[in-house]
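Every protein chain but one is kept in place in this view of the complex.
The block that comes next holds subunit A.
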Amino acid sequence: MATSRLRRTGVAAVALLVATALVGGCGSGADDGDSAGALDAPGAEVLDSADGTTTVEFWHAMKGANATAVDKLVADFNARSGGKVEVKPVFQGSYDETIAKYKASVQQKNTPALIQVYDIGSRFMVDSRQVVPMHRFIEKDAFDTAEIEPNIASYYSVEGKLWSMPFNSSTPLLYLNKEAFERARLDPTKPPKTLAEIGELAKRLTVKDGSGKTTQYGFGAAIYGWLLEQLLATDGKEYCDNGNGRDKLATKVQFDQATGVQVAQWWADLVRNGYATNTGRKTDDAQAAFKAGTVAMHLESTSVLRGYVDAAKGRFTVLTAPYPKVTDASAGGPIIGGASLWINGVGHSDAEKRGAWEFVKFASGAAQQAQWHTGTGYVPINPKALEEQIDKDWVAQYPQFRTAVDQLHALPPSVASAGCLLGVMPQARKAAEDGLEAAIVGAKPAEQALKDAAASVQPEIDSYNKSVG
């Protein structure tokens, strides 16, 4: 009895192993077969002929005040669509979590019709062969592309064609604590323009109490790879090869070039000399330090401006300045960050695709973008939004919101400021953070730290390119 049970278990185990192999084998097959028609853009007529309400599932990664703004946008759209289309927003966690869940949903053939993906997931989305490129809808409807800020559109374009619709766009800013400047007898209307100037001022803005304890640091920012990407772009340098991955698939990252090393060295020196505080990689912690008034100068995205203004109320004044350049000679501008909306074609009906596009069009409207700008701090993707009354009133009250828009318009479009398109960009950003951190905590010299970090992501780039090439 005992032996036969054992044998049965053994047989079952072998069967399971064989089954795993079979299932795995089937799952890995690419299904290009049905994707030809699935990735076309249907016209408006498909909604008229559809029965009842078409539901469009919309995955996003917005929380807090930004989630409130998304829900409002969706509610407005649903109210206006007259029962034809209903968008259902689903919060999926952080950007990383959202794309991880999306990968799983592709394997399970159960993707949402509409998904918000961060800027650095763009190359992956293109290679996923799941999405209807946005330019197909634009051509179908003869949609006026003047409604989209060209500098923002350039990030989400491959070979000059728009693949996704920019949604929440941010640029980096230099944040200043006005009162800290005044206490140090510095002029807050003349913000530093280069890293060297920040270093100079950081020294004068660092305050110690009687016992030698530092009560205010001149500078503080999160060890956030995005900030390094931005600094390289302001210096006109490309982050990865093959024209920032826009001519063809990028084959290596270049953040370990001289400019990157210079940034890491500058940052490490500030921390070592005690003029900057190192709060680690978590952006929340660096933000808390600035909001608490213990940091006088700070680098962050425009998207946190609203939160800063609210948090500092009654304690200090938050000023914004253009993002610093690496040296006086730097001639580039920062990259547009944020996220965009992608429409999934594979596994979705024409009515769903069309419904998703109707929402995308609605969300890009001037009135909606004005509301989005003032509610979140993100840069409006539609330049006409700035002419809306609510936007004008808002900027008059909080001129800090103007800096990002001015910076965007002053931006000379270039390959460097379009940003790097790389399938494993999230891992590359993480590697850059590894390098920066190793330099800042003094584990390795700056040059070695960045070189090792760039090398560490190479196997991932190679294997990605092999699997899509």
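By definition in this document, a contact is a pair of C-beta atoms (placed from the backbone, for glycine too) under 8 Å apart; a residue touches a chain by one contact, two chains touch by 3 or more; residues count from 1.
One rule holds for everything that comes next: contacts and distances are computed from a predicted model.
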UniProt lists the protein of the undisplayed chain, choosing from "Glycerol-3-phosphate ABC transporter permease", "Asp23/Gls24 family envelope stress response protein", "RNA polymerase sigma-70 factor (ECF subfamily)" or "HypC/HybG/HupF family hydrogenase formation chaperone", as "Glycerol-3-phosphate ABC transporter permease"
Among A:I99, A:V132 or A:A233, which one touches the chain that has been omitted from the display? A:I99
Considering the whole complex rather than only what is displayed, give the residues of subunit A touching the chain that is not shown. 9, 12-13, 16-17, 20-21, 24, 27-28, 96, 99-100, 103-104, 106-107, 120-121, 124, 127-128, 211-214, 277-282, 285, 288-289, 292, 294-295, 423-427, 429-430, 434, 437-438, 441, 443, 460, 463-464, 467-468
